[in-house]
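Missing here is one protein chain; the remaining ones are kept as they sit in the complex.
Right after this comes chain A.
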Amino acid sequence: MEAFTTHTGRAVPLRRSNVDTDQIIPAHWLKKVTRDGFEDGLFEAWRKDPEFVLNRPERQGATVLVAGPDFGTGSSREHAVWALQNYGFKAVISSRFADIFRGNSLKNGLLTVVLEQKIVDALWELTEQDPTAEVTVDLEAREVRAGGITASFELDENSRWRLLNGLDDISITLRNEADIAAYEGKRPAYKPRTLQV
């Protein structure tokens, strides 16, 4: 995973709540067997509208998505995170994320930042009035800064450490091989096994 320390970029204000993962990347894109090439599928249905915010010339090259509450609901498809990253987004800000989407994002180095809705509102106003306004997402300081706005955000220390260092979960877990083997040694005999019967 790529490390995330701090990022500064222009923003896309997305004034929608309940942006589900079917909107982020529709199901027909899920037939691909790679982690890349999903950028054209991002918000595919909405992008057919030339006025959709992502299509506006002033939003080209923006890297921070500022979305309404309950972003990433629905399907567990990690393709939603890959699509956002493939398109160029480095961070997503919302007042509430769906759990699975959040977990997927943090495992891929896409920083999802939870801020109060009133801060999200302020970021929407700022970046709508001035599309060139830059937003800084600083994981070291756990702070979002833009225009006159400074807001701190929470992220559990373990996730933060993994992101700052770009660490791979599997290698961390495998350091505990002895614990896993010990647990396996005491699993009851009645537990199900998938071997053909």
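Here is the rule we go by: a contact is a pair of C-beta atoms (placed from the backbone, for glycine too) under 8 Å apart; a residue touches a chain by one contact, two chains touch by 3 or more; residues count from 1.
Keep this in mind: contacts and distances are computed from a predicted model.
Participant: From the names "Acetyl-CoA C-acetyltransferase", "3-isopropylmalate dehydratase large subunit", "Sigma-70 family RNA polymerase sigma factor" or "Sugar ABC transporter permease", which one matches the UniProt record for the unseen chain?
Facilitator: "3-isopropylmalate dehydratase large subunit"
Participant: So one chain is hidden, and I want to know which residue out of A:Leu42, A:Val81, A:Leu111 or A:Val144 touches that hidden chain in the complete assembly.
Facilitator: Answer from the full complex: A:Val81 touches the omitted chain.
Participant: Which candidate, A:Glu125, A:Glu140 or A:Asp169, sits in contact with the chain we can't see?
Facilitator: A:Asp169
Participant: Taking the entire complex into account, which one of A:Arg16, A:Arg59 or A:Arg142 touches the absent chain?
Facilitator: Touches the omitted chain: A:Arg16.
Participant: Please give every residue of chain A in contact with the chain that is not shown.
Facilitator: So the residues of chain A touching the missing chain come out as 15-18, 20, 22-23, 26-28, 30-35, 45, 68-70, 73-79, 81, 96, 98-100, 103-104, 107-108, 117, 156-158, 169-170, 172-174, 176, 179-180, 183-184, 187-197.
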